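Missing here: one protein chain of the complex. Every other protein chain is in place.
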Amino acid sequence: MGKLLVQQKQIVVPGEVLAEGMDYLPGDGTFRDKNQIVANILGLVNLKGRLIKLIPLAGKYKPKRDDLVIGRVTDIVSKGWVVDINCAYPAMITLRDATADFIPKDADLSRYFNIGDYVIARITRVTSQNLIDLSMRGPMLKKLEGGRLIKINPTKVPRVIGKKASMINLIKEKTDCQILVGQNGLIWLNGDPKGEILAVNAILKIERESHLSGLTEEIEKFIDEGLKAI
Amino acid sequence: MSNANRTFKQHLIKNLDSNVRYDLRKKLEFRDVKVELGVVAKAEGSCKVTIGDTIVIAGTKLAIEEPYPDRPEEGSFSVNTELLPLSSPDFETGPPGIEAIEISRVVDRTLREGKAVDFKKLLIKKGEAAWIIFIDIVSINDDGNLLDAACMAALGALLNTEFPKVNKDGTIDYKTKSGKKLLVESMPLLVTVYKIGRHLFLDPIRAEEQFIDARLSVGTLEDGTICALQKGGDAPLTLEEIDQMIDIATKQAKELRKLFKGGGKGGKGKK
Partner (left out) sequence: MAYTKRHNGRKFDETREIVAKVGVIKNADGSAYYRQGDTEAYAAVYGPRQLYPSFLKDPSKGRIRCYYNMLPFSGMGDRVRPGPSRRSKEISLVTEKAFQPVINLEEFPNTVVDVFIELTQTDAGSRCAGICAASMALADAGIPMKDLVVAVSVGKVGKRLLVDLDYEEEAYEDEPVADMPIAILPRTREITLLQMDGQITKKEIMDAIKLGEKAIQKIYNIQKEALRAKFANGGRDVKRK
């Protein structure tokens, strides 16, 4: 008989044995070693029937196609722009994907994006060789101007966005602040100084308390109190 | 500076215009500062300074050396700073870079010219033996304003320094404390005033520090005497600004000095 050794939502560390016997299946973040299923990362247990997987609690951003990310231009090469998107590998904006406009041959590429510029871009391709292509063609995709950037643990981004963007919309509306959330943990904010700080603190609070339930109500209360204090 | 960074900087200036910092502080408000003395049991003296998320540790080691020929009646100290790659992705392994060297030099100047230590009292035998104090400062986490943190940690380590026992043959018995503390004669502290646009402010976090135009580090003593200056950054400073910056730094140093309760001349730094 197989034996389950952990509970739903339990925090486990690498090497911890999650189940014994052959009744359970190893999912993401776990591996099988003979008759044991073992944690391969620091994570939160997620049981689905016989499948045991771990939701990572830490770690660098893993690029996925169609993700919206915020990155910094680190180099200009003949093919386009190299962008640091806060993950293990650099990403690339090719000339074709940089703009809807035609870029003439021999154009000064720094006029489009210069080294040190920040952009919000969409990932169009991640190859098996870890080449990451970004596109700037699409609504919302642009060079970031003004405002400020903060960085959070990328694993907490889904909580900051919330179900159907409910959390982030709540923060935007209440603080009257423009906010762009990159799946890679970089967040851009631009607003009136006091509303903006309230939004930053709300996001950092979500990052710290993401494991707690009733977070939406908590954040609503936090912002309302903050607004009163201003 | 790239266009994006320029506009990010303008945004920060807009915040400063309404006297709000990126972390809600006012322009002349320091973060919470914690000073812990005696954190390294094996050192002769040590101090850990925490300013917000910035953490710096300083320690002293004592040695006996022959005095410099031109100063046969004096001991000395030497200040060294290591910006550890552990403390920031921007710091690399290898010998101290220019940033670390500047910190060492400015802290050295503040303590030396502020006469924190009377070198004559470090003499053991004229022309033959005197104490030398090695003050080593390391960064554990860099979230801005390492200069001020480094100087506070160095002063704290001096205040906490106790001489080891000296054997009959003149060697040091590091295991046995002599019970004699290093007498710290004055309380020189460095406070750096930073400038972005037309704004003067204190104690930046990294997110602010990356945009500074200029800075002025001011070393002061209890009575307001200035014992060291260092202007940094690319932009110039007007005389009016320097006037204000010195006042700001002097006032802030008085506040910070309170954290070293019981330190200073004849004091018994908390152990």
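The first chain written gets the first letter, and so on, giving A and B; residue counts start at 1 in each chain.
Here is the rule we use: a contact is a pair of C-beta atoms (placed from the backbone, for glycine too) under 8 Å apart; a residue touches a chain by one contact, two chains touch by 3 or more.
Bear in mind that the values here come from a model prediction, so they are computed numbers and not experimental data.
Contact between chain B and the absent chain runs through residues 39-43, 46, 53, 55, 57-61, 63, 80, 82, 84-89, 93, 95-96, 134, 136, 138, 140-143, 174-175. Panel shows chain A; residues 11, 13-17, 29, 31, 33, 38, 40-42, 56-60, 88-90, 130, 155, 208-209, 211 of it touch the chain omitted from the view.
Here is the rule we use: only the chains that are shown with their structure count from here on.
Averaged Cα coordinates give chain A a centre that lies 38 Å from the centre of chain B.
Every residue of chain B that touches chain A in the complex is listed here, in rising order: 1-5, 7-8, 10-12, 14-15, 18, 20, 22-24, 207. By the touch criterion stated above, chain A contacts chain B in their complex at residues 73, 114-118, 143-150, 190, 193-194, 196-197, 200-201.
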